Each structure stands twice: as C-alpha cells, then as structure tokens.
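Comments concern the structure below.
Moving on to chain A:
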Amino acid sequence: MLKISNLQAGIEGKEILKGIDLEVKPGEVHAIMGPNGSGKSTLSSVIAGREDYEVNGGNIDFEGEDLLDLGPDERAHKGIFLSFQYPVEIPGVTVTNFIKTAINESRKAKGEEAMPANEMLKKMREKMSLLEIDNAFLSRSLNEGFSGGEKKRNEIFQMAMLEPKLAILDETDSGLDIDALRIVANGVNKLKSKNNAVIVITHYQRLLDYIVPDFVHVLYKGRIVKSGDKTLAHELEAKGYDWIKEERVEG
Partner candidate 1 sequence: MKTEESYLEEVTASEYKYGFYTNIESDKVPPGLNEEVIRIISAKKNEPEWMLEWRLDAFRKFQKMTEPKWPNVTYPEPDLQAISYYAAPKKKKELESLDEVDPELLKTFEKLGISLDEQKRLTGVAMDVVVDSVSVATTFKAKLRELGIIFCSISEAIQEHPELVKKYLGTVVPKSDNYYAALNSAVFTDGSFCYIPKGVRCPMELSTYFRINEAGTGQFERTLVIADEASYVSYLEGCTAPMRDENQLHAAVVELVALDDAEIKYSTVQNWYPGDKEGKGGVYNFVTKRGLCERNAKISWTQVETGSAVTWKYPSCILKGENSVGEFYSVAVTNNYQQADTGTKMIHLGKNTKSTIISKGICAGKSNGSYRGLVKIGPRAENARNFSQCDSLLMGDGCGSHTFPYIETQNKSAKIEHEATTSKIGEDQIFYCQQRGIGEEEAIALIVNGYCKDVLNQLPMEFAVEAQKLLAISLEGSVG
Partner candidate 2 sequence: MEALKDKLESSFLVFENELNGQALGEVHNRRKEAFERFVESGFPTKRHEEWKYTNLKPILKHDYRVFLSDDNTVDFSAIKKFFLSDTDTYKLVFIDGYYSSWLSETTHEKFDICTFSSMLTKYRDVAEKYFNKALPKEEALASVNTAFAKEGAFIRIKRNQTADKPVELIFITTDHGVETMSQPRNLVVVEENAEVSILERHQSLSSKPVLTNVATEIFALRDSRLNYYKIQNDVHTASLIDSTSVKQYANSSVTVGTFALGNKFVRNNLNFFLEEEYTQSYLDGITIIDEGQTVDHHTLVDHKVPNCYSDELYKGIYDANAHGVFNGKVMVHPHAQKTNAFQQNNNILLTDKASIDTKPQLEIYADDVKCSHGCTIGQLDDEALFYMQSRGIPEKEAKALLLYAFANDSLRNVKIPALRKKLNRQIANKLNVNLDFEL
C-alpha cells in the first residue's frame, strides 16, 4: 500500500529526515516512536504533502503511484488521512459543513455524485455515536474553542466519515485524558479493517495499549534505527530512549 524508500526531507534548508524506509500493507498497524525532534511530525507532514517541507531525495509510493507529485488535496482523494497534532481553527465554518464539503470534494474528484443529504445524515449519526459526540458539536465552528479532547475526537470523527485507506495519527494521544483516549482509540479500532492501514505516531507507549501495533519503528535523528513488534514499545517505555541512543553510539 505505502512504500517509502530512502526518503530525505527537511525544512528551510535544514535536513531532518535522512533516509527513511518503510512499508505498510493493508490491514497493518504501524507505530512510529521516537524522542522529540527525531522527525516524527516531519514524516507525517511530508506524507500528507505540506508544502513547507522540501523533499531532497527518495520517494513515496502509494498503491503504485508516486505521491510526491500530488497536492495535499489529491493525496487526500487517494485515501490518505492525517490526524493533526494541532488541528487548526476555522471560524464560522461548522463541523457539518466542513465534513460535507470534504466528502463531496473527494467524491467529485473520483467522478462520483455528491452524497445525498439523507445518506450523509445517517452516516454522521452512526459515527457520532461511535465517538460519543452529541448533536450540538456539529453546529460549532470547526475547532474554535474546542478543548484538546474535543479537537482530537473531531479528527477521528472526520476520519470515520472520510474512510481513508491510510490513516496517520500524529500524536493523537497528546493532551488527552484517559477517558478521551479510550474513546478515540476505540473509534480507531472499530474503523480498522483488512483493507486499510494505520500509522500511529507517538512519543509514549500509552496509546499503544489501546491501538495495538503489528510493527513498532523507532525514529531517531531522522532515521529508523530499530524495528520490531509491540514488545519493542514496552521495552522503550521501560528503558526510555537513552537506551536506543546508547546503542547507536556503540554501533
């Protein structure tokens, strides 16, 4: 599904990713962990196509297509979803209106008709109950005045509505209390299928107790320095990242 080879990228002339290789197949959950500043958020931004980042080498292949040539909206149409670490506020634009626009723009790109209103409504109700969102939420301005938990729940709600093939959750656990974390994780798990994949980017093991990864990768100084299964995450939690750093030095 997603194949990243020797990806090098940076921002304002500063090199951050120094050759990333990663392959994600349908049905898999990958966790990318690493200390602050290791390049986790850069990786998610580059996959989603944020223009501030310069790609200096390597490529990203998504279902046989080179992603790097596509704009961020075109990547979204292909089925890539990024749950933002800091979702932006858009005053005056309601959650409903935003989601409706997003869904129908994607459909339009695929040459499909706009989703009929009743179908949209039905789907919204269904996903709202999944994420324990109430009606009033839908008519609020997007992310404006939302608590941290509401913002993250809104991200996963949008993910549920858009049904992406590949979802990247960038620090979705940050700022969440344990109840909100459980709701969000539960939502993600319910949306998982053999046809889609999830990349969880996180600093801590906490979220991985709820969204159990098939693979764990450790990102350090712009490179994936270690990969393993979920036990690697526990090991990191127990030993901290210093252990990796030391290993790097010794190696």
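Picked so that all candidates are chains of the complex that A comes from, given by their letters.
As a working rule, a residue touches a chain if its C-beta (ideal position, glycine included) is under 8 Å from a C-beta of that chain, and two chains touch if they have at least 3 such contacts; residues count from 1.
Since we're looking at a predicted model, the values are computed, not measured.
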Numbered candidate touching chain A, per complex, among 1 or 2: 1
In the complex, chain A residues that touch candidate 1: 48-52, 71-73, 75-77, 81-82, 84, 87-94, 96-98, 100-106, 108-109, 114, 139, 141-142, 158, 162
